[in-house]
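Note that one protein chain is taken out, while the other chains of the complex remain in position.
In order of appearance the chains are A and B, and numbering begins at 1 in each one.
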Amino acid sequence: MGPGLIEVWMLYYPIFLKGLVGTLKYAAIAVFFGTLLGCFIAILHLSKNKIINAIAVVYVNVLRGTPLLVQMYIAYFFLPMAFPVMNALSKEQYVILSLILNSSAYVSEIIRGGITSVDKGQTEAARSLGMSSKNCMMQIIMPQAVKNILPSLANEYIAMIKETSLAGTFMCYELMYTRTLLANKFLMWQPLFIIAGIYLVVTLVLSFFVKLLEKRLAASD
Amino acid sequence: MKKLLTVLFVVCMMLNLVACGSNEKENTEPVNPDTQENAWVWDGPKYDEVKETLGAATIDLTAADGKLASILEKGVLVVATSPDYPPSEYVDVNTGDIKGSDMLLAQYIANSLGVTLQIEAMDFSAVLTAVSTDKADLGISGFGYKEDRAEQYELSHGYQSGTAASHHTLMIKKEDLDKFNSLEDFNVEGLKIDAQANSLQHMYVEDQLTNATLTLVSSIDQEILELQSGKVDAVAMDATTAKNYAEQSNGMFVSVWEEKGIEFDLTMYDQTAGNVVAAKKGEVSLINAVNEIIDQMMEAGLYSTMYYAACDDAGVAPGDDE
Partner (left out) sequence: MINEKEVIIEVVDLKKNFGDLEVLKGINEKIYKGEVVSIIGASGGGKSTFLRCLNMLEVPTGGHVYFEGNELVDGTTDLDAHRQKIGMVFQHFNVFPHLTVLRNITITPMLEKGMSKEEAEKEAMDLLKMVGLEDKANEYPRKLSGGQKQRLAIVRALAMHPDVMLFDEPTSALDPEMVKGVLEVIKDLTDTGMTCVIVTHEMGFAKTVSDRVLFIDDGLVMEEGTPEELFDHPQNPRTQEFLSKVL
């Protein structure tokens, strides 16, 4: 069955670590830009205009209701057919684009949930004082919503760390891709267990910090 | 209860392996030393040297149209491949570069067209999709000639190393070797066989082992894992790949071609020998240019050098019978 886990780790740990860096990087980019885009989608979703609202609803449902891998294939192969300018994007950029779009749908729901969880009376009080809707959103609602949003957003990052394994299908350098790399060295089972171990350690550590963050935010109420 | 015991057994076995592994000498190659004894040695030019000195075929490009014209205009040739198939295409573990004899061929084609080569790596089943959706100009991924493939894509003339024999066979666990004495022994109800989706072996199993149960996987290492874990009884692959994996398995797996001369029957196919390059249907000008380049390459005996240098670089033995 070939060399053991420790031996494979000792020989190839730079490759696994490079994969881990890739994974964390993809997840961070996806969640960061996904959050920016997600805020925008959430605003559309909360709009009273029925058409704008419907666009957001369709966007969120399509991206949450179809598998990320399918989205990646469609983005990579068929988006440039519809929009020829997109041919300028590299394969990695398509993968990142898919991750961002996918993440934005989940983040927009997190943000929407955070905003709607703020008591309606807060908006009424602010508006009755004559505060503009923009100031009301930015100064009154968002600071309160953030407390609900932050932990969920951190959990989304943890979920995204696992989702990025699909980037390996497109040979983007992340943790799962190291399996393809080492399969060329006829290492079959060892990389899988090492990769699983790394995912587990990273997600457990991050979950611990999210718990800590939740406690801190709860204490400040 | 039985399941629990199996799990415990597997865990013990793995811990055992971990322990063994850590005790072993500080070997810089992960390959088992046993296989190094009868290691094949290549004393020709190394991979990088071959790549640098490839040169180019002389072809007439004045009548170029369609995709070929746009390649020449852009100055870039995009080739899609699935780098999980050493020595034809694989990723250099240290540099992350995509290498292999097919990639040297791709470089040679690019040189001959006077353009830059850009390699796009992806899943095997995605390679041909990339060609048909214009994501890539050519698909070069150890493709064999298949009827239905030829209907959907422009396929080039075949290319192969001078001595590489085109055999397609099955790999099994060594302990099962007694059960199989002919190809017909695999054509049994309930026997489970893996093949890589859309590969030649996929077609062979479908056509010739109709009684067996075929499972499709997306990469060769999945086949190995399934064979190892007993999910399947045999995996279909070409003889070179089977030989390499068998050698790397410490005697766990054997190739029935090496052991008993069992192979798929290829006489029933109207096939082009060796591997082919795929282009989008209708890109006649492009495939004609590729054919011209391949013909000149084969005539000059250049491909064998590419193939052996790639074997040497990937650390696998070439699949010839000499």
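Please note the rule applied: a residue touches a chain if its C-beta (ideal position, glycine included) is under 8 Å from a C-beta of that chain, and two chains touch if they have at least 3 such contacts.
Values in this document were obtained by computation on a predicted structure and should not be read as measured data.
**Q** Write out, one label after another, the shown chains that touch the chain missing from the document.
**A** Missing chain, whole complex, touching shown chains: A.
**Q** Based on the whole complex, identify which of A:Asn53, A:Gln93 or A:Asn135 touches the chain you can't see.
**A** Per the contact definition at the top, the residue touching the missing chain is A:Asn135.
**Q** Could you please point out the subunit A residues that touch the chain left off the display?
**A** Touch with the absent chain occurs at residues 119, 121-122, 124-132, 135, 139-140, 143-144, 221.
Criterion: only the chains that are shown with their structure count from here on.
**Q** Taking the complex as given, what residues does subunit A use to touch subunit B?
**A** 1-8, 11-12, 15, 73, 76-78, 80-81, 91, 169-171, 173, 179-189, 192-193
**Q** Show which residues of subunit B lie in contact with subunit A when the two form their complex.
**A** Subunit B residues touching subunit A: 14, 17-22, 24, 27-28, 30-32, 83-84, 86, 90-91, 93, 96, 120-123, 126, 129-130, 133-135, 219-221, 224-225, 228, 244-245, 248-250, 252, 314-315.
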